[in-house]
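Only one protein chain is missing from this complex, and each of the others stays in its spot.
After this line comes chain A, so read on.
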Amino acid sequence: MFDKIISGGKLEKKVIEDIKTHIKTLCLATECFKNALTSSDIESTFCVADLEREADSIRREIISTIHEGAFLPFIRPNICRFIEMVDEAFDILEDAAFEFRYLNMEVYRIIEPECVKIASINTNICELLSIAFDSLITKGDLKEKNLAIRVYEKQVDDLKFDITEKLRKIEIKNFWEGKIITDFVEYLTRISDLIEDASDYLYIIEISLR
């Protein structure tokens, strides 16, 4: 699909490589967050912020290369929008990592198995987004990748329902304790939502190139 508009351009190739790195960095961040949750190690959540900063500079690089003239003008806003969506997932992941540091661990223990599962799904869904982007470039079956991402997202939805059920039974005595745990769950479960949106957008880009 992309070869129609790339036509051997150096700038286009650079953007594509940078987008791949951007998604891979998100995968690394979700992986590191999963490890932090699995080991309940608060210190290891700081890697998310480091990777977010790294991804921010890659994003700026991509946008400026596009403005230098990569791709035909009609496709530029779509590519920028896709990058913004991935970036939004990064921001939410960073928020989740931040809230995790302030969680009341006693309350967290109740929902820990579900949270670890979601973190693991977030890593898998991210890898699939990377595979989906490769499919867009190599004319693979993007629709299949898209469906698999939706399967993962549904699993996160079900787990969120289980977490909510558990949390409703807990007596929260402190405003901040309640706010932090609900925010944490909200951020953790939104990542897959954003990645699903990004994957949908890849499909829209593919259709618009037909």
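In the analysis below, a residue touches a chain if its C-beta (ideal position, glycine included) is under 8 Å from a C-beta of that chain, and two chains touch if they have at least 3 such contacts; residues count from 1.
Here is the rule we go by: contacts and distances are computed from a predicted model.
Assign the chain not included in the display its UniProt protein name, restricting the answer to "Inner-membrane translocator", "NADH-quinone oxidoreductase subunit L", "CBS domain-containing protein" or "ABC transporter substrate-binding protein".
Listed in its UniProt record, the absent chain's protein name reads "CBS domain-containing protein".
Which listed residue (A:K145, A:K160 or A:R190) would be found touching the missing chain in the intact complex?
Here the residue in touch with the unshown chain is A:K145.
Of A:N104, A:Q155 or A:T182, which one is in contact with the hidden chain?
The missing chain is touched by A:Q155.
At which residues does chain A meet the chain that is not included here?
Residues 113, 124, 127-128, 131-132, 134-135, 140, 144-145, 147-149, 151-152, 154-155, 162 of chain A touch the chain that is not shown.
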